[in-house]
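This report concerns only the one structure given below.
Removed: one protein chain of the complex. Kept in place: all other protein chains.
After this line comes chain A, so read on.
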Amino acid sequence: MNDSQQERSLPASTQILESAETSKTVENIEHDARALLKVNNLKVDFSNSRHQWTRIVHGVSFAVGKGEILGIVGESGCGKSVTAFSILRLHERRTTRYEGAITFEGHDIFSLGQKQLRTLRGGDIGFIFQNPMSSLNPLLTIGQQLRETVRTHQPSLSKNEVESSCIEALHDAGSDNPESWMKQYPYQFSGGMLQRVMIGMALINHPKLLIADEPTTALDVTIQMQLLKVLRDLRKTRDMSIVLITHDMGVVAQMCDRVEVMYQGRIMESAPVSDIFAHPRNPYTQGLLAAIPPMEGLRPKRLKTVSDFLKQSGSDLSPHGNVMDHAAFTAKE
């Protein structure tokens, strides 16, 4: 058994299925005028120090409707975070090349200037990262960091208005005592509390879209449940759209309306959440679901793995355009 051979294989049959699906999705997006965010045939390339370009995302299309929670799910290295970062063009400029189109409320993200982008970031589009500890400045109080976010985007507000919108955001993010949180420093908080602060900071300018990149992965399950509840309530009270990036199929099932399953920089399957779990069509999705140890019913002796399903569908086990894999495979066997 060779992990990376099995992990990275992409069956020929899947590729055909995928390209047919992509074109269908694009059509849907064209017709869906209500979509808040449209990503059309996005390709992202990164370069290394020797100016060699590697394609990370191979033509991804999806749309996010108003008030919708879209899940992007996949294993590490599948390009889900790269796709999400591309929505705000957060990748290092010199080493990144984009193709395709991303439109947010009809504005083409790739033709915006840096200044316009900055009003979008933390303004109409909020972003939550995986690790709340490294997202906050340890030398400033929570209040200082929240106030800065408000003043940058809404300079006309008075001091009192700034203060009250900070407190309102923290309250909406599930803080029981926002006033005292404002005076405290990040080290005084647990991981779950800090992630609430991050959610509050993302909410503070009333974004229309929230991008959450593995927001609960670093947290305990009990805390995770509380935060997922906060996000779900926010969607309801603020009619906000959420792009939720995760590798946890349980979180997807609990949270999302629609799901995009990504693998090796491509979308394997795109469907409403109930369809993905009840009738997964793509062998990769089937494998991903079967690999989760079941919480009810009989306990299996062995777990099925993704490779079982890819083998069934007649895949070749060749490595596929991944930098790390190349290192492993070009080394002498």
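Everything that follows uses one rule, which is that contacts are C-beta pairs under 8 Å (C-beta built on N, C-alpha and C of every residue); 3 or more make two chains touch, one makes a residue touch a chain; residues count from 1.
The criterion applied here is as follows: contacts and distances are computed from a predicted model.
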{"item": "Per UniProt record, name of the chain withheld from view [\"Heme exporter protein A\", \"PadR family transcriptional regulator\", \"Twin-arginine translocation pathway signal protein\" or \"ABC transporter ATP-binding protein\"]", "value": "\"ABC transporter ATP-binding protein\""}
{"item": "Absent-chain contact - pick from A:46, A:185 or A:277", "value": "A:277"}
{"item": "Chain not shown: contacting residue from A:117, A:133 or A:253", "value": "A:253"}
{"item": "Touching residues on chain A - with respect to the absent chain", "value": "1-4, 6-7, 75-76, 191, 220-222, 224-225, 228-229, 232, 236, 247-254, 256, 273-274, 277-278, 287-289, 291-295, 299-307, 324-325, 327-328, 331-333"}
